[in-house]
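All protein chains but one are shown at their positions in the complex.
Going in written order, the chains are labelled A, B and C, and every chain counts its residues from 1.
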Amino acid sequence: LLPLLQAGDLSTMDSMATGNCIHARKLCLADPTCSTPFLYLETCFPFMASAPQKPEKQENCREAAQQLKNSSLSNCRCYWRMKNQDACLAIYWTIHSTLGFGDYDLGGSPYKEIVISKPWKFNHLHLDKFESGSQSHDLCLKSITLCTLNDKCSKLRLAYGEVCSVARCQPQKCQEELRVFFEQVADHYANALLFCPCDNGDDVCGARRQNTIAPSCASPMGDLPNCLILWNTCLQDFLCRSRLADFQMYCYHMDPPGTCVERHSGRCLKAYMGLIGTVMTPNYISNVSAEVAVSCSCQGSGNQLEECKHIEESFSRNPCLTKAIETQMEFHRQLLSKSFSTA
Amino acid sequence: GRRRAQECHLHTELVKVHELGLGHDSDELIRFQYCSGACPKVRSNHDISLAHLLRSGRLRLPAPPGGGSVRVLSHPCCRPTAYKAVSFMDVSNTWRTVDSLSAAACGCLG
Amino acid sequence: GRRRAQECHLHTELVKVHELGLGHDSDELIRFQYCSGACPKVRSNHDISLAHLLRSGRLRLPAPPGGGSVRVLSHPCCRPTAYKAVSFMDVSNTWRTVDSLSAAACGCLG
Partner (left out) sequence: LYFSRDTYSEKLYVDEPAGTPLLYVHALQDTRGEVPHFHLGQHLYSTYRSQSHKNDWFQINEDTGLLYLNQSLDQRALEKLSARNGGFPLRTIYLQVFLSPKPFQEHECHWPSCAKVMLFIINATMPACSSLKPREFCFLETGLSFRIKENKPPGTFHQFRLLPVQHLCPNISISYQFHRDEDLPFHSDKDTMEVSMKHSLDREQKEKYELIAKCTVRDGLREEDVMAPFPVTVYDEDDSPPSFPTGINTASAIVEYKRKEGTVLAVLQVFDADVVPSSGEIQRKYTHTMLTSDPWVTEFFRVEHYPNETSYTSNGSRVRAMMHVYKLVLNRSLPITESRSFQLEVLVNDTDFQGPRGALLLYFNVSILPVSIRFPNNTYYFSVNRNAHRYAQIGKVCIENCKEFHGVNVTYRLQSPSTNCTALGIITTPESTTGTLFVNDSSVLQRSECTEMQYTVVASDRQSKKQAKTLLIISIEGNYFPEEEGCPISCAVNKKRLECEECGGLGSLMGTCQWTFGDGKGISKNFSTCTPSLKTCPDGNCDAVESRDLHICPQDCIRGEIIGGHERGEWKGIKAGYGVCNCFPEEKKCFCEPDDDKEPLCDEVCR
């Protein structure tokens, strides 16, 4: 069996340059048997399978895709923090978008993520100096303080904080800066900020956690859109589509069903955070609950109520996601409350 | 080195938002940067004379009606030459941004 | 008007040349102009917070090794923005000119 190129346990670093789709495209263009079908495929529909196309055009596009099955392109992937991520994703979906399984199964994630998780060390004493005054055991506040104490985290957080502020909210820019934050900040800071535990009934902590991604600016609450419409809007933007495919693969496809693959839980949370800043931004449903959901409803779904519920429940009733979040919160409870006991 | 530490430069202090005296209520910490330090190098004839007149008491400055001391400076002042905004979540979990709250660079001015 | 007096503006003082402390010896009087006054209109959020942090004692400034006061200004400084030379005859009746001795205009800087 092929070695499992998966989270954390890959000893040798698969160099980012070779496996990605930009590189694969260069190789393909140098080989006429590959470049001809690929260049044709680029004219098909850049990234959306359900674009209304004339039947014979769809047939030729599928033919072109089949011809590329054994090329380096059909195996290429993209990386989270790579340069020109957008260009890479565009190439990926040029290959993969003709072969969807209907509109609700995006067939695998474009991202290959080598998660090298370094144990998280932070200076308890330095932190306690600021926490000593306050008796609050608000671990979400503590994770914010930890971010403030870290140059990069603080800078990235202020960057989105400014364009998401009430007096100057620019939804588009706010979403963009949120994406930059979750892409570039070290995973453990992002995890601590987003998956910090709150004691039952501590609605102040819960409200802080719910508002940390500035929902009132990033996704202003009009009346809830239908989840199917939201899903299709996401599919039209290949960054959102990529993050959704990533989420679907690592948080929802239970292989085999009913089981959450333990090793995926960290990767699932990364996929979850990847959606923050897109139209399908998930968030906590209230300030007293750790349940998450996407802000959409199934009103007006007609005969597609099941598909709509499927989308809704892949966030709000997803055992693997819920378990991954609970595990992460428990980890932070022990990590962050250690300093209280020593204070 | 030691001399450089005295000269006008950027200092950082972690303060709680409600300590800023702007009326915002938040539990968050922010990085407050300000300028402090001496500006000896660029003094002019005017400064030297002014300092001497002040030191010798030759210049008596009328106290302003509203009380408080009158400000006379016999040297350039160490002040911010650039600012940056600071954002935080207040107690109602609304994101707020305060413009030009923190110094971004310092210089000897005047 | 009554208020304008407190704001940063040009002041004039008639002083003897030797009182300037520049080593010149002359019996002549010269018009020495300098800048003084408040700069309330040019402050920023930074200044308001810095003033509050200083006043509340929240900013403890480490005394510099050489002693003397550490300069932290919580408002722009009233300083000359232009200078002018002053000429006089010294005791040996030789005309002397000292550049940038007197302030020609004032402004709130920083």
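The rule is simple: a residue touches a chain if its C-beta (ideal position, glycine included) is under 8 Å from a C-beta of that chain, and two chains touch if they have at least 3 such contacts.
Not measured: the values here are computed from a predicted model.
Asks: May I ask you to name the displayed chains that the omitted chain touches in the full complex?
Replies: Within the full complex, the chain not displayed touches A, B, C.
Asks: Using the touch definition from the top, which of A:Asn191, A:Asn226 or A:Asn283 touches the missing chain?
Replies: Result: among the candidates, A:Asn226 touches the missing chain.
Asks: Please identify, in ascending order, the residues of chain A that touch the omitted chain?
Replies: Residues touching the hidden chain, for chain A, are 1-6, 58-59, 62, 65, 68-69, 74-75, 77, 95-96, 98-103, 105, 107-108, 112, 167, 226, 228-229, 249, 253, 255-258, 299-306.
Asks: Given the full complex, what residues of chain C touch the hidden partner chain?
Replies: Missing-chain contacts on chain C: residues 1-4, 38, 40-41, 43-45, 47-48, 51-52, 54-55, 61, 69-75.
Asks: List the residues of chain B that touch the chain left out of this view.
Replies: Considering the whole complex, chain B reaches the absent chain at 21-25, 66-69, 71, 73, 77, 100.
We adopt the following convention: only the chains that are shown with their structure count from here on.
Asks: Report the inter-chain centroid distance for chain A and chain B in whole angstrom, where each centroid is the mean of the CA atoms.
Replies: 43
Asks: Taking the mean of the CA coordinates per chain, how far is chain A from chain C in Å?
Replies: 58
Asks: So how far apart, in whole Å, are chain B and chain C when each is placed at the average of its C-alpha atoms?
Replies: 17
Asks: Of all residues in chain B, which are in touch with two or more distinct other chains?
Replies: None at all.
Asks: For the complex, give me every residue of chain C touching chain B.
Replies: It comes out as residues 2, 5-6, 11, 13, 15, 19-22, 32, 34-38, 44-46, 48-53, 56, 58-59, 61, 64-66, 70-73, 76-81, 83, 98-103, 107, 109-110.
Asks: Inside the complex, what are the residues of chain B that reach chain A?
Replies: 14, 16, 27-31, 85-89, 91, 93-97
Asks: Residue numbers of chain A touching chain B in their complex, please.
Replies: 130, 134, 136, 138, 141, 144-145, 148-149, 154, 157-158, 161-162, 164-168, 204, 207-208, 210-212, 214, 216-217
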